[in-house]
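One structure is given below, encoded as structure tokens.
Note that one protein chain is taken out, while the other chains of the complex remain in position.
And now, chain A:
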Amino acid sequence: MPSSDSEDFESADEGQEENDKKVRKKRTSSSNYGDNALETISEPKETIKSSARHQTDSKPKSDGWDDFDIDCPIENEKVVENKEMKKCNVSKSKEDIKSQDTGWDDFDDWGNEETLIKTTEQKQQEVKSDKDIKELTDKLAASTVQSSSWGWGWGVDSLLSSATAGITSITSQVSQGISNVLETGIGAPDPEELARKNLKATAEVTEKHPDRNVNDDKEVVKEAAQTSSDDVSFPFGSLLSGVTKFVETTGTKVIAGGLDTLETIGKKTMEVLQDGDPGLAKKRAMLGLDPGEKPVLSQILREAKAKADEEDKIREEKREAKEVHYENLFDDFEGLVHLEALEMLSKQVSMRIEERLRAADPEKKQDIKETMQQVIELCEIPEDEDDEETSEDQSKPDAFHEKLQIATQDLGLKLQFQSLVKQYTDILDFLSSNDSMNEKVIYKRAVSSLAQATALSVEIYHKTAEMLLVKTRRSTADEADALTQMTVVLTKHISELATLFTVKLNSIASGNKDQINNYITNIFLESGNSSTYIQNAFQLTLPILQIGAV
């Protein structure tokens, strides 16, 4: 057996002519690889072969994965079985990283799958000599370190296929063969070098295990060498088919191992990724890892979990906060956009007034200014207005509606107050219902009601402004007076709403007193906020009143 090894070695290394013929012959039927496999070796080998093929296919892509592949076995010279598993894991991890940018998220998944396959692997694999493998790997590592970098896609594919192979293989020889191919594939930058190294390694292995079927290994190595030397001729599509095959064959049975294995891989992967992919520095920074320090997967996982929990909590709190966030609610009720539109209108009109002022004679200018000042004075909110009583036979919303109509009757416009009145009715219904409510529900409703009432009020100012601008006959004094009265009614309405809600809150016997007081304070704050919005809207309407007079 050793003799045949050396023969092969010869042919792979120097005797190219002879071997080339063989290769060419095989190459012609490269698309039909299965035939070759059947000729040379038994069924399981076919997988290995194709794995070798995939290795070569993806060779052109380069990303420094080779380092990883080598380092990994060196670092973990424990048990072959363990190594096998790692291979699977590595391949899996690579696939993840390859297929998605945020491949790191999948760390969890690896862990799960690992346990799955551990048993399979254990069953499949016979106990093998660590030492042999160690030697072999060391050699390979040495050979690859010297060489230039190889495609990571290449590494991925080879590992994918080998993972598949590893899973489906039954005999120890096959497993051994795979590992050989794997090493070969990973380490092989130069086909000749590769062949030589591998054969040496195989020879060593064989010496120590005379019972092993060396021919199988040899065949595999040969294949690897051949394919490596002729990789260009392979269609790129086989790379894809390799991945597909992996996905198909592997299915649910994939990957096993302990968390420690994963940790090492993660660690290693991070290092290698960092070296080969400068863009990863960002990702690492994102993960909060110093370039210098060695990340530990379990720690990353724990941190990620903690972070996710924290984020969930914050998100929940934010959602809660936003739910009772006055400004957001005001925006939702279109208050903000009405205010914005009113502001645009107001500015436009102010500009027109200024233009008129500029164009006017000095005397006229003074007149205009005086008129404008008069309008402003007309719009001053009276200090204290007596609360006219509401007649008893009238419901509160009806009384409110009537007040609004009386206030605005001289405006000369048909304003719509229904939505505001309807909202008032709904609030009163809500507050008078006997359903037991906790303070939180009342508070939410209070803030939302204030925001809505304010938004509806702002809308009324906006509509009023628009309609005043298209009104044919203006009577500024009446309009100013009407709008002032309307403002009074609306601000009073807001305080009324706030009072209603705080009274309701105070009536709650049970509940957290501090929290309730807190809520009450907030409700009064927001009602102040509401009044400010209404006053602002009123002020924005001023130029629209003024332009009717100048």
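Keep in mind that, in the parts below, a contact is a pair of C-beta atoms (placed from the backbone, for glycine too) under 8 Å apart; a residue touches a chain by one contact, two chains touch by 3 or more; residues count from 1.
Heads up, the rule we're going with is that contacts and distances are computed from a predicted model.
Novice: Look at the options "Syndetin", "Nuclear cap-binding protein subunit 1", "Ubiquinone biosynthesis O-methyltransferase, mitochondrial" or "Ras-related protein Rab-14" and return the one that UniProt uses as the protein name of the missing chain.
Specialist: Protein name of the absent chain (UniProt record): "Ras-related protein Rab-14".
Novice: Hey, which of A:L339, A:A482 or A:I520 is the one touching the hidden chain?
Specialist: A:L339
Novice: Out of A:R315, A:K422 or A:K513, which residue would touch the omitted chain in the full complex?
Specialist: Only one listed residue reaches the unshown chain, and that is A:R315.
Novice: Which one touches the absent chain: A:I368, A:I406, A:M467 or A:I508?
Specialist: Only one listed residue reaches the unshown chain, and that is A:M467.
Novice: Among A:D260, A:E310, A:E327 or A:D367, which one touches the chain that has been omitted from the display?
Specialist: Of the candidates A:D260, A:E310, A:E327 or A:D367, A:E327 is in touch with the missing chain.
Novice: Quickly run down the residues of chain A that touch the omitted chain.
Specialist: 315, 317-319, 321-322, 324-328, 331-332, 334, 336-341, 343-345, 347-348, 462-463, 466-467, 469-470, 522
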